[in-house]
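Heads up, the thing below is written out as structure tokens.
All protein chains but one are shown at their positions in the complex.
First chain written, first letter: the chains are A and B, and each begins at residue 1.
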Amino acid sequence: MSNKSFSLGEIAEFLNAELRGDSQTRISGLNTLLNAGSGELAFLANEKYVSQLADSSAEAVILSAKHIDESQSTAGSYSGALLLLDNPYLGYAQISQWFDPAPTLVPGIHPSAVVDKTAQIGANVAIGPNVVIEADAIIGADCYLGAGSTIGARSQLGEGARICANVSIYHDVSIGCRATLHSGAVIGADGFGFAPTGTGSWQKIYQIGGVVIGDNVEIGACSTIDRGALGDTRIGNGVIIDNHVQIAHNVVIGDNTAMAAYSAVAGSATIGRNCIFAGDACVVGHVNICDNVHIMARSLVTKSIDKPGAFSAVMPLMETREWRKNAVRISQLDSMARRLKALEKKQ
Amino acid sequence: MSNKSFSLGEIAEFLNAELRGDSQTRISGLNTLLNAGSGELAFLANEKYVSQLADSSAEAVILSAKHIDESQSTAGSYSGALLLLDNPYLGYAQISQWFDPAPTLVPGIHPSAVVDKTAQIGANVAIGPNVVIEADAIIGADCYLGAGSTIGARSQLGEGARICANVSIYHDVSIGCRATLHSGAVIGADGFGFAPTGTGSWQKIYQIGGVVIGDNVEIGACSTIDRGALGDTRIGNGVIIDNHVQIAHNVVIGDNTAMAAYSAVAGSATIGRNCIFAGDACVVGHVNICDNVHIMARSLVTKSIDKPGAFSAVMPLMETREWRKNAVRISQLDSMARRLKALEKKQ
Partner (left out) sequence: MSNKSFSLGEIAEFLNAELRGDSQTRISGLNTLLNAGSGELAFLANEKYVSQLADSSAEAVILSAKHIDESQSTAGSYSGALLLLDNPYLGYAQISQWFDPAPTLVPGIHPSAVVDKTAQIGANVAIGPNVVIEADAIIGADCYLGAGSTIGARSQLGEGARICANVSIYHDVSIGCRATLHSGAVIGADGFGFAPTGTGSWQKIYQIGGVVIGDNVEIGACSTIDRGALGDTRIGNGVIIDNHVQIAHNVVIGDNTAMAAYSAVAGSATIGRNCIFAGDACVVGHVNICDNVHIMARSLVTKSIDKPGAFSAVMPLMETREWRKNAVRISQLDSMARRLKALEKKQ
């Protein structure tokens, strides 16, 4: 898809890698060991793919020294160029941007965009068709706003933010530098706050707080971060959020926490730094989770967690026939436990 | 964020609260007991925050008589003004709208909006940039349509609806008065209906029903309500729906039911009035749930429920190491139950 190409020398220099091969060789793409061909760079980061190296047709491979036969200065029978790094996966990640086929954007404001005259637009900003920017918004330098995205009154984007098509940002939202927000993301919608009126109906609680998001944050497609009821919802620096994630009002997420698809945090919960939420890992409201907690897929956190570690709550998969027999026993568990104890006493 | 301010006298009158303090005092914002400062109004609605009252710097506090020391007509050592109400939380909810920082909208049709000439637009309607309104749509008085939202042919909005940016409403959808729909919500997409052809593929069933939504409904960001296959999907009055909720075709939701994020109801299920769905509470298709049922977080309803009450089905969280040991036993439960019974017989 891309017609970019770079020399192995340039790549080695950027990655600070030891190159064993011709520095003039051109690289025009990245691929897996298995699929890489002429002109393509691959990487070996996982022990279980070592066997794929011998047969790889990659032009060059990023790998670590432990996979080199130092007596021959080669990686077994693989005959292409080598780029040696302590952390090949990180090297692959770092070089991946060079081969990103996403269109580069020409700074400027598309004539169909509707930009309030009180908004401040930084240098080199690219504003796509049908973008709407409301009063007193501030768009930092080098931002990109994709078609149809909307920025509410008084909201701010730090430098270098990439807002994809059809993103909705409400009023009074602050987003740090170098954020990426994918299509369909919604930042600053009302938190879900209602008071019972006493007659069965609900009185809306207007959500008068905002959202404050740090630097270097990624937010996936169709993910939502609600504004605070009172005070702000806060997302730390370096937080990475996948698609369909829900962050409720007044949640606080610590720096560098990662949340896979369908993760959710209910209102006023606080999540520490460097946590990892696997897919569909959810947290009820008003609890605290400390730093370095790993929640496994589809697990619901119902209480605060005050020590680092891995936590799970997922039913194991069975054939439906087996599952039917066993699932019915779950509602008998308390009885079984009592009967077991009674038997033990009789012994 | 707001530069609105109101006197305590005005607020007391609106809330029908007993004011103990200076009616001329200006209030410019709402905040929590802990964070409120000069010029800010707080509330005490939950017994567990009583201890925060003494140290609160709030200008005034909404609270109930039971927290007043009537001998001194004060709330302990808290020295600010008091607004007495039987239901302080409801009072806070009611007054919150006065401090809502959401931009007020000037009625009118933005020149970039595309409004079919057969559409009927009521008085004082504010139509934002790039809004699209198709043929024979009817927009009630005092509605707000945010940038990029679309209203399909023959669809109707009652008076005072607030449609946020990038909401998609298909054709033949009827929405009552004073609805709020948040960004990314989709109303009237096709229900998921397909007939097996007998050769492995699927024949689409065109969804020829519509969606009928009552008055005073809130629908969160990225929530979806599908149109009916035959006949309509129906949402009652006063229903409140959080983000990422899915309502399938021909579902019926009774008045004032509340559904937290990721709640979902599969096709043709009927949900009663005044039900509460916690986050990720889901219901399979074709079942009936009576009024006043409370489904706990992450619980799946697989059968009809015909009596009010609370229902749960969530695996408890464990450290992953513990979870591994126990989870494997779930598939042995039926065997364990049988063996336990056999032991009991031998006694």
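In this text, a contact is a pair of C-beta atoms (placed from the backbone, for glycine too) under 8 Å apart; a residue touches a chain by one contact, two chains touch by 3 or more.
For clarity, every value in this text was computed on a predicted model and none was experimentally measured.
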Report summary line: Touching the hidden chain, out of A:Gly128, A:Gly176 or A:Gly191, is A:Gly128
Requested in this report: Out of A:Ser7, A:Ser112, A:Ser201 or A:Ser304, point to the residue that touches the absent chain in the complete complex.
Outcome: A:Ser112
Query - Identified contact with the non-displayed chain, of A:Cys164, A:Ala229, A:Ala248 or A:Ala269 - result: A:Cys164
Query raised in the report: Which chain B residues touch the hidden chain?
Result: 112, 114, 130, 132, 134-135, 148, 150, 152-154, 166, 168, 170-172, 184, 186, 189-190, 192-198, 200-208, 210, 222, 224, 226, 230-231, 244, 246, 248, 262, 264, 266, 282, 284, 294, 296, 299-303, 309-316, 318, 322, 325-326, 328-330, 332-333, 336, 339-340, 343, 346
Query raised in the report: Please identify, in ascending order, the residues of chain A that touch the omitted chain?
Result: 1-2, 29-32, 35, 87, 89-90, 92-94, 96-97, 99-103, 110, 112, 128-130, 146-148, 164-166, 180, 182-184, 216, 218, 220-222, 238, 240, 242-244, 255-256, 258, 260-262, 273-274, 279-280, 297-298, 314-321, 323-324, 327-328, 330-334, 336-337, 340, 343-344, 347
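In this text, only the chains that are shown with their structure count from here on.
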Query raised in the report: Which whole number of Å gives the spacing of the CA centres of chain A and chain B?
Result: 26
